[in-house]
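A single protein chain has been omitted; all remaining protein chains appear in their positions.
Chains: A, B, C and D, in written order; residue numbering restarts at 1 for each.
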Amino acid sequence: MQRIGVFICHCGTNIAATVDVKAVAEALKHEPGVVFSTDYPYMCSEAGQNIVKDAIRDYHLSGVVICSCSPRMHEATFRKAAAVAGLNPYMVEIANIREQCSWIHKDIPQATEKAITLGKAAIAKVHLNAPLYAGESPVVKRALVIGGGIAGIQTALDIADAGFPVDIVETKPTIGGKMTQLDKTFPTLDCAACILTPKMVDCAQNENIKIYSYSEVTDVKGFVGNFTVTIKRKARYVDETKCTGCGICTEKCPMKKVPNEFNLGMNNRSAVYIPFAQAVPKVATIDPEHCNMLKKGKCGLCAKVCTAGAIDYKQKDEFIEEQYGAIVVATGYNPINLDKFDEFAYSQSKDVITSLEFERLTNAAGPTSGTLLRPSDGKHPHTIVFVQCVGSRDTSGCGKEYCSKICCMYTAKHAMLTREKYPDTDVYVFYIDVRTPGKSFDEFYRRAVEQYGVHYIKGMVGKIVPQADGTLAVQASDLLDNKQLHINADLVVLAAAIEPDKSARPLATMLTASMDTNDFFTEAHPKLRPVESPTAGVFLSGTCQGPKDIPETVSQAGAAASKVIGLLCKDKLTCNPCVAHSDEWMCNGCSACEKVCPYGAITYEDKEFRMPDRTTAIRRVAIVNEAVCQGCGACTVACPSGAMDLKGFSNSQIMAEVDAICK
Amino acid sequence: MQVNNSEFKPKIVAFCCNWCSYAGADLAGTNRLNYPADVKIIRVPCSCRVNPMFILRAFQRGADGVILCGCHPGDCHYTTGNYYTRRRMTLLFSMLDYLGIEKERTRVEWVSAAEGAKFAATMNDFVETVTKLGENKRLEDLRCKEK
Amino acid sequence: MLKLPIAKLDEFFAAIAAKETLYLPVDNEGGQAQYKEWKEGVSLSRALNTVRSAKDFFFPQTENLMEFKTQGKAIEVIDSRKESEDFVIFGVRACDARSFTILDKVFLVDPVDTYYKTRREHGTIISLACTRPEETCFCPLFGIDATEPEGDMRGWMTEDALYLEPVTEKGTALAQALGDLLEDADAAPVEEQKENTKKILEKLPFSKLDMEEFNGDNLLKLFDSPKWAGLSEACLGCGTCTFVCPTCQCYDIRDFNTGHGIQRFRCWDSCMYSDFTRMAHGNPRLTQLERFRQRFMHKLVYFPSNNDGEYGCVGCGRCLSKCPISMNIVKVIKTLGEDK
Amino acid sequence: MDRETLIPQVGVVTDIRQDTPDVKTFRVVGLDGKKLFEHIPGQCAMVSVPGVGEGMFSITSSPTNEAYMEFSIKKCGCLTSWLHMIEPDQQVTVRGPYGNGFPVESALKGKDLLFIAGGIGLAPLRSVINYVRDKRENYGKVQIVYGSRSKEDLVDYQEIINEWMKDDGVEVFLTIDREQEGWDGHVGFVPNYVKELNPDLGLTVLMCGPPIMIKFTLAGLKELGFKETQVYTTMELRMKCGVGKCGRCNIGNKYVCKDGPVFRFDQLDELPSEY
Partner (left out) sequence: MQREMIERAKALLADGTVNRVIGWKAGEFDYDITPAVFTTAEELDAGFLYNDLCAANLSKYLIKESRKEGKILAFLKPCDTYSFSQLLKEHRIWRDHVYVIGVPCEGKVDVDTVKSKGITGICSMRCDGETVRVETLYGEESIKKDEAMADRCLNCKSKKHVVYDELMGEEGDVLDSHRFDMVEKLENMTPDERFAFWRGELSRCIRCNACRNVCPACTCEKCVFDNDASGIAQKAAVDSFEENMFHIIRAFHVAGRCTDCGECSRVCPQNIPLHLLNRKFIKDIDELYGEYQAGADPDTKPPLNTFTQEDAEPSVIYERGGNK
């Protein structure tokens, strides 16, 4: 039972022309609990608001109903006015008698009657309103970036520049990610390392940035503004603080036959290694899989040669716990496994390689020091076939249904660079479509075709058969000329589809962030909130959200950073008070609500209860984190007992509205 | 007694999600797109807030039709809410049908904030359908009938 | 003794129904008997008894007590009762017929329940002797003669005739009103039927339970018996036993807002329900043990101690056949009765 | 013609007094401005707001009050919260009186009386106290021990100070649970205070208050030498339909609505411990 004031707005003639506002005010005056009812030409005007404020004070109103335009228009206005007059803003309800009444109905009696009904529904609801208070939660002013590729690096740098401390967790021994493995970048053909390594160094030198390389996130608790993250620092058996990165250990290490992952296994490294010259942090790491000392306890050479005394065979995995206000996911991508595409003979021939391997073959720091040589025999290839869309846009179930987006451009780049460096080479590109929507992209592709004479063939490669003479018989179809093609190639480069890194899914579970069926993180809104995950405080950067090239990645990284900065700038977060609330006496802990919550706002606790019969019982009950809940109400329907209810839109409130409308 | 359908005014309850459909209804108003005054809208944060109890309650209290409007699948403000709505309502409506209650009295429609015209058209169509069906008898509570 | 040839049964029903509403046991969709209004074409069920007892007629599952209209601060109380019409119930078995006297002891003692009383006054009961009791029957335990049921008029159905004997004024009046439909007859076939039935009644497994323990003197001893825990442990706390029971009469009074007024109605309630006794100060019967105990203590001890030893059970056996977990008053009597 | 026991009369709330932060006293008369019905001290009435609920409340005014009835109601549930929101002239429905009441014209007549109340437990006793004060000649001395959480929580404080304390032959002992500014009276719980006061064993005790108070006070009285036959209490909280038929109010074979709510402790002793 409230003391309710009802205020009918004329909205000039917008409402008053079709709704008899006086009649509405009069009719609503007799509703239970209504102690004041009036009308006014412009309720939202200052004078109108003053009427509301005065009535709240004079009549000791505990609830206010405004019959006016859509709540989407002026609900906030009237809530503020109520607050000024000392009434809880959530004791205000709006009956929409303009957009949903006066503007659509022409018949005055009919519109008036409907306006009265809508008013009654609002009155019925406000009777059951309870004052709501927006909670506040403090913000830890530190951000975590998961993934140290270009996306993570850029995000971290931008956040750090704004003055906030930021940690990067990178699972590899060095940051840099995929971009470090690239040779040149399209469409400008500048060298990847030249533009990336300065940023890596910036990261290392920035006071606000802390790099946890060779580390993984193992647990995430908490919520926006207040995450507690457990980071596993894998034992690298080298004291990071002591290692100078001189590289003596890597030279002296007797175990030199370890496939070098940086070069995709196309050459070897030692058991103690620094991934590449510009690695950040530039410290050695011992690979426990291959180190004789760690495996068999024999050797210990590196420790002997290390003048800094950095080698520590006894190092253990270390778990550290840190607090963060925001988390940016930048877990990146990998080319897909090509096991399912054996028609391309990837597993059978060393000369069938992926585009990323091709990058290494043309990179000056690569296994061939930048000379394009066939992996099988080290000879210079004369005919190269590029196959596009290997596993992309694949509806057969073997690959991915989506377009990997970057392949068209890097293949054009590879083809062009090959023709430029080795004009004697024939280069064929088989494609389904060539997609070049980007600044200077199409020009770039046309240059490859027109200026460099790359043979672009619209068609599919059916089969690649390694021949006895070491060549590769490529069987393909030319769809434009409608004929079969047979090409004897020396080298075949497959533009493998890219997919999210495998670490993404477990991470998404930890973060309660949602993913699509391809394991790309979903955005809070695909158009309007593309760098936020639906889970508050979790942001997306780079290819973890979807395939994209470097400029797009960098711009998304910046966008994510700006969102993080926006969040960290606040001292406290104001929560939406219209959130779910669980009545723990009614909750039976069945977990239905948790399963439908898109935000991971619901957790369970085994709580001790003092029962009415004076015994104590341990009961599992749902707890809603009000800082995380966004108030959709999915849980309230999943909950059969009604233990879960939504503040501001409670079961009883909505049913009261239903009753009033159907009366 | 023959019900004279031309005089029968159905009571229609429309649940609209705050972000899409309620905005769509507002847009219908802004564009002055007419639909019958028999439709009364209840604003909910998301279509997934609508409990089957609310729908039955509306019928109990004398509603002749109940329509539920939400964002298009995939566009939910809360990402996934309307997907749950879709399952819940499909099953509920199927059950009502199974009990012999006219299935045309219930409907789910996806209306975006930009689809004012669709909102109005949907409501016109729904009111027409329910008007043809006449008064809700099979799911009524006699106590709630005005004597 | 009056007699009606069985062929004229429908005519008999029609004659009563022409005067008053006639209810009789009819087979329903669930394959069980249920009291329904007689209409042309409706035939009497052959089942021994109805699932729901006949108490509905006087103490219906729900009834509107009154209505309220409110306007502003004012309240108007409207007694919405309509003058109750006369009705006849045919086919009430001896157990149910006895249950009315038990209900009377609740509703007709001061303060009299006028709703019940009015119905009682308007109802005429034609009871029907049993011929095929079932194993769950134990009415003889409570001194009920299934072959000679109470009621305003009692009847015996044989293969070829219905024999009737008016007992009360109401019954006599009804018999008179039926005029020549009924003819005077010799009671011999009835006596023969009674003899046969009695042989079966003798064989009923529970008709001779030892009830010595169950009296007011043992109230505290029985109440504190440790056996309640075992007896009640499987109880689901549903209301089946109480709702099929002809003597259970717990009720609740509730308000329903119809949208244009408040209807105050009374409906059956069950002492087996967990929140039955939840009141302003808490709940004095918190566990199912206490609720279970209340039901049986009430029937076997409290009620007799306040009503000259008359038990609150008529041995109709409904709870025996309907309890989802097959716990029932017979098991309670047997278990507690052992503790002499 | 039988009296309609379930159909209530309409009453008008003519005055509302805020007694304590959560107790209000409502003055009720019939639509004709007269008292709705006569009652015995300790009897209850069902006050209801249609659509909100029914509630059994003891009639706190004395039968000697010819003009109106009063109910002191603590805000705790749905109905009581609603009642706390209403304003004068609001109509409610009332049916009753129910229960046996205190034996003021039989067992208690001529006796010296000790009233012990805690918190809202004063409500049923107030009716007796004022009855006894109005018929002073029929009773011996009167002692009242009344305790509450704080001074603000003492119900009818003004009446106690301005009327009871000024009466001859009426002694009032007030106590509050905790020290409080502006309170120079006794501080402590009721059971202890009763023991401290060491009342005369000839007194007949009428007691009402929270269960925990009842339990310890009774134990204390017994220690002092009081017999259970000397002590009365009321159990109106156990009443539901008021007429002893709905099946809730029984304690063993006794029905609080009919046989109670006023019981002597020796009567309760014979009943199962289900209260």
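The rule we apply is simple: a residue touches a chain if its C-beta (ideal position, glycine included) is under 8 Å from a C-beta of that chain, and two chains touch if they have at least 3 such contacts.
If you're wondering where the values come from, they're calculated on a predicted model, not measured in any experiment.
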item	value
Contacts of the hidden chain among displayed chains	A, B, C
Contact residue for the chain not shown (choose from B:Ala37, B:Cys71, B:Met89 or B:Val130)	B:Met89
Chain not shown: contacting residue from C:Pro5, C:Gly216 or C:Gly237	C:Gly237
Sites on chain A contacted by the missing partner chain, in the whole complex	517, 585-592, 595-596, 604, 617-618, 620, 638, 640-643, 651-652, 655
In chain C, positions touching the absent partner	28-32, 34, 48, 51-52, 61-62, 132-135, 200, 203-206, 230, 233-234, 236-240, 242-244, 252, 254, 256, 265, 267-270, 273-275, 320-322, 324-328, 330-331, 334
For chain B, residues in touch with the removed chain	52-53, 56-57, 59-60, 73-74, 80, 83-84, 86-104, 107-108, 138-143
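The working rule: only the chains that are shown with their structure count from here on.
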item	value
Result of counting contacting C-beta pairs for A-B and A-C, higher pair	A-B
Between chain C and chain A, distance of the C-alpha-averaged centres to the nearest whole Å	68
Whole-Å gap separating chain A and chain B, where each centre is the average of the chain's CA atoms	35
Distance between the centres, which are taken as Cα means, of chain D and chain C, whole angstrom	40
Sequence positions of chain C contacting 2 or more other chains	70, 257, 259-260
Sites on chain A at which at least two other chains make contact	659, 662-663
For the chain B and chain A complex, residues of the former touching the latter	11, 13, 18, 22-23, 25-30, 32-35, 37, 40-46, 48-54, 57-58, 61-63, 74, 76-81, 84, 88, 120, 144
Touching residues on chain C, where the partner in the complex is chain A	70-72, 257, 259-260, 282-283, 286-287
Sites on chain A touched by chain B in the complex	70-72, 96, 98-101, 103-107, 110-111, 113-114, 117-118, 121, 514, 522, 524-526, 534, 578, 596, 598, 630-634, 636-638, 646, 649, 651, 654-655, 657-659, 661-663
